[in-house]
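Left out: one protein chain. Kept in place: all the others.
Up next is chain A:
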Amino acid sequence: MGDAAVEIEDAGLRFGDRTLWSGLDLQVAPGEFLAVLGPNGSGKTSLLRVLLGLQQLSAGSVRVAGNPPGRENRKVGYIPQQRALDESLTLRGVDLVGLGLDGHRWGLGVSGLRERRRRIARAISSVGAESYARSPVGRLSGGEQQRLRVAQALIGDPDVLLCDEPLASLDLTHQRVVSELIDERRRTAGTAVLFVTHEINPILEYVDRVLYLVNGHFEIGAPDEVMNSRVLSELYGTHVEVLRIGGQIHVAGAQSALCEDEVHHHVDQHVS
């Protein structure tokens, strides 16, 4: 399995005496779409932080795109949760996407400007954002911003795409557009997708496997293998009813423990 896009071996993460998860073995193949689900505080975002190299594991090892995390960030794309940008920010869509290409590099980057412009234009047209790419990003709608975020994450041709609640606070149409763009990418370019979300339904048709984290326990498998009453009841340690209605999955019971309707965390909350 040396060619897996993400390899996690016997990994554990502890904060003080609180164990978020341990004994986690997971390999994500190129082109695979993995949804990471679980209630708040179950360590979904911490897992992303580990993969980004922002958080050390307490135990075990992890490799992303063949390297220790943080080493080859060029090969890792990241899509954050949508949040309001300052309306007067001097930044256009093209600039936001361009930062995804070379914003991490030192120097002014004055050489190869024509090629840079070409790549940015291509990334923007691939998400259909041409009509507003030159507007200030702070004045765009949440859906428009997230489309640009997809272009920003994909312009560097990543092998692994890490998504942290990218659909949160988007309307249904844009949830669909953004998840379709991500799905198309992994199909055409073989990019592995790790998609942290509190709501599986918008992406259910694309998901290959699910990693479900609850209180230090987890389950990995195809959506049907994990998202059923027996497995989730076992994970939560209480009776949970999983209903399939019209191609959607609804988890009922133990609502207080689930708290699945709200998003409370950001990756950068831990760093600022």
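Convention: a residue touches a chain if its C-beta (ideal position, glycine included) is under 8 Å from a C-beta of that chain, and two chains touch if they have at least 3 such contacts; residues count from 1.
One rule holds for everything that comes next: contacts and distances are computed from a predicted model.
Visitor: Unshown chain, UniProt name, "Carbon-monoxide dehydrogenase medium subunit", "Probable DNA metabolism protein", "Acetolactate synthase small subunit" or "Zinc/manganese transport system permease protein"?
Guide: Per the UniProt record, the undisplayed chain of the complex is "Zinc/manganese transport system permease protein".
Visitor: Of the residues A:Arg18, A:His104, A:Arg117 or A:His239, which one touches the chain left out of the display?
Guide: Selected residue, touching the omitted chain: A:His104.
Visitor: Using the touch definition up top, pick the residue from A:Asp157, A:Glu180 or A:Glu199 that touches the left-out chain.
Guide: In the full complex, the listed residue that touches the missing chain is A:Glu180.
Visitor: From the listed residues A:Val62, A:Leu96, A:Leu211 or A:Leu235, report the one that touches the chain absent from this view.
Guide: The one listed residue touching the chain not shown is A:Leu96.
Visitor: Against the chain that's been left off, what residues of chain A make contact? List them.
Guide: Within chain A, the residues touching the omitted chain are 52-54, 70, 73, 76, 78, 80, 88-92, 95-96, 99-100, 102-109, 128-129, 131-132, 135-137, 144, 149, 152, 162, 173, 176-177, 180, 205, 266-268, 271-272.
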